[in-house]
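Okay, structure first, notes after.
In this view, the complex is presented without one of its protein chains, the others remaining in place.
By written order: A, B and C. Residues from 1 in each chain.
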Amino acid sequence: MNKMTPFHDVYSLISSEFLVAFRHRYEALNPLLFFVLVCLLFPLGIGPSPQLLNTIAPGIIWAAALLAILMSLSNVFRTEYDDGRLELMVLANHSLVLLTTIKLLAHWCLNVLPLILLSPIIASALGMSFDVQITLILSLLLGTPVLLLVGTTVSTLTLVIPQNGMLLALLVLPLYVPVLIFGTSAVNATAAGMSAAGPLYVLAALCVLSLTLSPFAIVSAIKIGVSQ
Amino acid sequence: MMKWLHTMASSAWFYRFSGKMIPWLMGIFGVLFLVGLYGGLVAAPADYQQGDAFRIIYIHVPAAWMSLFIYIVMAVYGFIALVWRIKLAEVLLISSAPIGAAFTFLALVTGSLWGKPMWGTWWSWDARLTSELLLLFLYWGVIGLYAAIEDKRTASRAVSILTLIGVVNIPIIHYSVEWWNTLHQGSSVTLTDKPSMATEMLIPLLVMATAFKVYYAISLLIRTRAELVEREPNSKWLKQVIEENNHE
Amino acid sequence: MSEFLYMGGYAFHVWTSYALAFVVLLINILGPSLRHKKKLQRACDIQQLNEIQSNDT
Partner (left out) sequence: MILQAKNITCLRGHRQLFTDLSFTVNSGEVLLVEGENGSGKSTLLRIVSGLRRPDAGEVVWNEQAITAIAADYSQQMVWVSHRNGINDSLTAKENIQLSISLSKSAVLNINQILERVGLKGYANTPVRQFSAGMKRRLALSRLLTQQASLWILDEPQGALDKAGIELLDNLITEHVANNGMVIMSSHHDVQFNNLTVKTCRL
């Protein structure tokens, strides 16, 4: 192999991360199926009247996406923690922020992107018109990174706790409320014919805020997990 | 400065210092609380709109202020604990959480009791009450995380980070709930804009608010002392304290 | 006096709020004080235990 240039290292880190993700590609189905099932529950529970479903469709889709991401969060760093690779990441020569960003990028592409690509199908099943679906996808694209970053920070805090499923939900859901509110209100605004610029800009601001702040919180949370 | 910070923060010094402070604080709180009660229940005239129901404000508003104030103070303790690794700041943080949760719960229940005469329902998704409810979940999250991790030093560091994340999210949650509330309900009379208060109505409110702050100090000091004793049972300073207690 | 208790028709709301406030404030002082005494007692036992052990070894 040729001499590894610095960039090559980062490239090989990313490629090995995606290789691992590819080898677990069937695991990516879990959040997807969970998302569809949760969306299925509401029409069954509330009744099939299209008019009613249409008004609550944004809420259903956003809540289902949020819960699906929450479910996929508990094992973001769990495998690394259990087999000792988290310690190596901390002691590695790369900055821990870079390693976490690569890990989160892979996790987003594997677990979250399929949700967003599938959401139009569910949306049309719930009677959402095409241009509303565009805003839905846009709001999901802006909102899910926030969900992932905030969720990962808290899930890394609970790494040292063996069964942390319920606790993770208790800690994370209050922090998800703003994203849910602005996400659904963006879609509702387009459905009502108004422009969805306001909520979308706020979502974008939240996205930038969490992109800048969360990596450092994740790093200090990892350092706590590793010091155990 | 660091030298002073570390001596000031040594458990032994704090334990003795708080021991002396608590009786004084109790006295101050007693006076302030009685004055506030008298002002709120008797001296303040009834509100022209809500009649005497508005007197609940003397518990609800100070409690709501305290719930926010304590979380911010906890975030400050968390920051100090993370940056300077001062054990006392960790103990202060986790001792404040239950007090904050109690005030938030108090604000919630009195808020819905006060809302009943105005809106006829116990819970009307008012913006303030909803963000107060979410704040309660943030407190329970802090307490839950601390209880879940068995090594208390690691637990304190994890809780410090969670509190800092929470304090960044509080304004975001508050304004998103405001936005959501005005979006769907329009601005009915909500608790947010307190009716402009005549001075004789306002003074008892401020007295009660100060009384609650003094109360917070008392409960915090007692809880911190208990936590310090639990964390360092066989430390030298505690031996002396126990011997002194035995002689009394 | 009874007019004061009647609270202009809202007696239930006002007095429940104040009673609840009183209870919450009480609990948050009594609870920690009992806990403090219990922890002091436990620390006392631990220290006596250590002394006994250190005397034996």
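FYI, a contact is a pair of C-beta atoms (placed from the backbone, for glycine too) under 8 Å apart; a residue touches a chain by one contact, two chains touch by 3 or more.
Small disclaimer: the values here were computed from a predicted structure and weren't measured.
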Answer for the absent chain's shown contacts is A, B
The listed residue (A:90, A:141, A:161 or A:219) that touches the chain absent from the view is A:90
Hidden partner sits against chain A at residues 1-4, 6, 8-10, 12-13, 16, 19-20, 23-24, 82-85, 87-94, 226-227
Hidden partner sits against chain B at residues 85, 150-153, 231-234
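The working rule: only the chains that are shown with their structure count from here on.
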Contact graph of the chains (line, ring, star, complete, other): line
The distance between the C-alpha centres of chain A and chain B, rounded to whole Å, is 33
Here the gap between chain B and chain C, centre to centre from mean Cα coordinates and rounded to Å, is 16
Chain centres from averaged Cα atoms put chain A and chain C apart, in whole Å, by 43
Residue ranges of chain A touching at least 2 other chains are none
As the complex stands, chain B meets chain A at residues 82, 134, 137-138, 140-141, 144-145, 148-149, 151, 154, 157-158, 161-162, 164-166, 168-169, 172-173, 175-177, 179-180, 183
Touching chain B in the complex, chain A uses residues 150, 153-154, 157-158, 160-161, 164, 167, 170-171, 173-175, 177-178, 181-182, 185, 202, 206, 213, 217, 220-221, 224, 227-228
Chain B partner, complex, touching residues on chain C are 4, 7-10, 13-14, 16-18, 20-21, 24-25, 27-29, 32-33, 35-36, 39-40, 42-44, 46-47, 50
